[in-house]
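With one protein chain withheld, the remaining protein chains of the complex are depicted in position.
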Amino acid sequence: MALANVQRKERNQPIFSPKSMLADKSELARRFLDTRNRLNANVDKANNFLVKRFYNIDHNTYLEGALSAKTKELMGMVASVCLRCDDCILYHAIQAYRLGVQRAEQEEAANVALVVGGSIVIPHLRRAYELLEELYG
Amino acid sequence: MALANVQRKERNQPIFSPKSMLADKSELARRFLDTRNRLNANVDKANNFLVKRFYNIDHNTYLEGALSAKTKELMGMVASVCLRCDDCILYHAIQAYRLGVQRAEQEEAANVALVVGGSIVIPHLRRAYELLEELYG
Amino acid sequence: MALANVQRKERNQPIFSPKSMLADKSELARRFLDTRNRLNANVDKANNFLVKRFYNIDHNTYLEGALSAKTKELMGMVASVCLRCDDCILYHAIQAYRLGVQRAEQEEAANVALVVGGSIVIPHLRRAYELLEELYG
Amino acid sequence: MALANVQRKERNQPIFSPKSMLADKSELARRFLDTRNRLNANVDKANNFLVKRFYNIDHNTYLEGALSAKTKELMGMVASVCLRCDDCILYHAIQAYRLGVQRAEQEEAANVALVVGGSIVIPHLRRAYELLEELYG
Amino acid sequence: MALANVQRKERNQPIFSPKSMLADKSELARRFLDTRNRLNANVDKANNFLVKRFYNIDHNTYLEGALSAKTKELMGMVASVCLRCDDCILYHAIQAYRLGVQRAEQEEAANVALVVGGSIVIPHLRRAYELLEELYG
Partner (left out) sequence: MALANVQRKERNQPIFSPKSMLADKSELARRFLDTRNRLNANVDKANNFLVKRFYNIDHNTYLEGALSAKTKELMGMVASVCLRCDDCILYHAIQAYRLGVQRAEQEEAANVALVVGGSIVIPHLRRAYELLEELYG
């Protein structure tokens, strides 16, 4: 737990864009994070041991390492576009933004997912571009 | 057809929680079932032979057999979480609840799906936990 | 670009049902196309080279050829049902309708997808049938 | 059962390319069908009621109807490429060939699946083209 | 680690069919487990922290709990058939067999996956039935 807190701090350090600023810029981000927080509070309340361990692994996956946190958030975005989960796409695109990833980098990552995943991912890309416009536009 | 009606009855027997009670407990369940019923009425109207046969096989899959109906509804839930279909998750979680499945059993089934299917299923789990909270909370 | 315009025209020729008529018949189609147009305008604004090339290939895939445009739109619908993307299903079902595809043909194509893709596609079929009812009912 | 036999006959009527000729032309087709037959015999032996009913629906899906059997076999191929199942691709491509579908039609159907499904389907397309070369080349 | 060993023991207790007997009965099971062990040894050698933690969660998911280990192995099988992974299907079917699950129970679990996942899972079912025949036939 204590270790987890330290890691959480480390991860937050390179983030220059606090949540409050994010909410000002993007209505989509604000609403998404509000719903996510509300639903996560309900999952936390259930206090399921395995779910908590999974969340912990999930958290550790995106920390600085041999690859930067930025790169891994973008990889999470690529995976999310390929597997076509809007919530996951929004989450990783927001995380990448907060870590300082540029819009052109987000678009290139999305392009890898578009070419690998095909036109079936386009509706998700459209919604992702709406977020990118609010964050960077 | 007559046979189907008999089977439908058999299946309903072990269910101790009638739909009316369900609707009282869970706003999510009520709204989901209302929309589902409305859309199914429209599908029924089309009277497509193959669709009707598929619905019939689908119905028979979850009847009591070598495995209990409870277990098979939970398996339907596992499959639905893995394949990430919110409507299907709600449906099987509600069916399992009506058959008397306990919350801890629902959570363990969901955990199999979480570990097999990965973090991409988490947004669906969050919404499933919202239903579980309304039904059992 | 000029070429693309020519191709766009060719593709539109066999369509006997203009968009305005479509919007009159189906509230679902109208709302879907409005949202799609709004989001596509935002993607166009980003002017991403690779995205534009992908859109161009995507467009060319459904033109008249060894197979008719009608057949290929229905194939796009089959693929979309199997991969379970509501936006893609609506899009191809609308395109097929505008090209003169009959309702029975739409249902048979959907049945291929239902049998190949299983009950997990049923929630998407329910929503597709709602559109079919508005267009053809 | 008797009915199934009748349907099986109907379906075979427009097929001008008997299995023996197919085996002469394509080593890939011969080996695939041999393995499939051996494994299906084992499934038949299990005599599972639900599996038999599913097989029956599956069979009926591709019969002549509002859409031709040719078109529906190609749709089965599109679905199989999108969902990336080599056995299913081979099966539907062979069925389409036996019904008289031309190579250009097979390629256009595969292209719909390529564009919808993305580069992840390319390894399957490569193997499909190997079959097409043996059958039509 | 020590804890993990204890858990591993607990899990093995209800298993009445040791690996050696399994290998005698089924050539498919023997070859699958040999390859799996060889490749897992290579993964273990890499000693990747996150992979080890994931393997640990994976292991814990199927232990006795609110649901029996038997039921959860069958759920793992349902998930594996729906997501169409032959290795995962073989693994869970073997585990279920070793825990004393009957053939009829395996078939019913597979049927849930067949109906939810559609005909695209049939090639995997055919291979699963080959294993079932060797184990129970």
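By letter and in written order, the chains are A, B, C, D and E; residue numbering begins at 1 in each of them.
Simple rule for what comes next: a contact is a pair of C-beta atoms (placed from the backbone, for glycine too) under 8 Å apart; a residue touches a chain by one contact, two chains touch by 3 or more.
On a predicted model such as this, the values are computed, not experimentally measured, just so you know.
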Interface partners of the hidden chain - shown chains only, full complex considered: A, B, C, D, E
Full-complex contact with the absent chain, from D:29, D:99 or D:132: D:132
Chain C residues that touch the omitted chain in the full complex: 50, 53-54, 57, 60-61
Positions on chain B contacted by the hidden chain, ascending: 82, 114-121
Residues in chain E touching the chain absent from view: 36, 39-40, 42-43, 45-46, 48, 50-51, 54, 58, 79-80, 83, 85, 87-88
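Here is the rule we use: only the chains that are shown with their structure count from here on.
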Whole-Å gap separating chain A and chain E, where each centre is the average of the chain's CA atoms: 33
Touching two or more other chains - residue numbers and ranges from chain B: 50, 54, 57-58, 61, 79-80, 83, 88, 107, 111, 115
